[in-house]
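All protein chains but one are shown in place.
So, subunit A:
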């Protein structure tokens, strides 16, 4: 099998190479999280541990919108795939 310089032939290879690593996940509803990736499937359902979720709460003021940030931590989490927008592995340099 010919492997290019990055060793990626399909997008899921990027996820496969990130197993057991801390990944950044961008979700619908102005949510982001980082966590250790334990498992995934073709829907991009994810199992993450040691998770920190960041929720951007936008409130429309009279003059300008203000963004409040809420954070919370979870030990173990199942993320349903349809909420996933983007997954970024740790930089491999």
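FYI, contacts are C-beta pairs under 8 Å (C-beta built on N, C-alpha and C of every residue); 3 or more make two chains touch, one makes a residue touch a chain; residues count from 1.
The criterion applied here is as follows: contacts and distances are computed from a predicted model.
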Hidden chain of the complex, named as in its UniProt record, picked from "Mediator of RNA polymerase II transcription subunit 18", "U6 snRNA-associated Sm-like protein LSm6", "Vacuolar fusion protein MON1 homolog" or "Exosome complex component RRP41": "U6 snRNA-associated Sm-like protein LSm6"
Per the touch definition above, residue among A:20, A:63 or A:91 touching the missing chain: A:91
Residues from subunit A at the interface with the omitted partner, ascending: 6, 8-15, 24, 44, 81-82, 84-89, 91-93
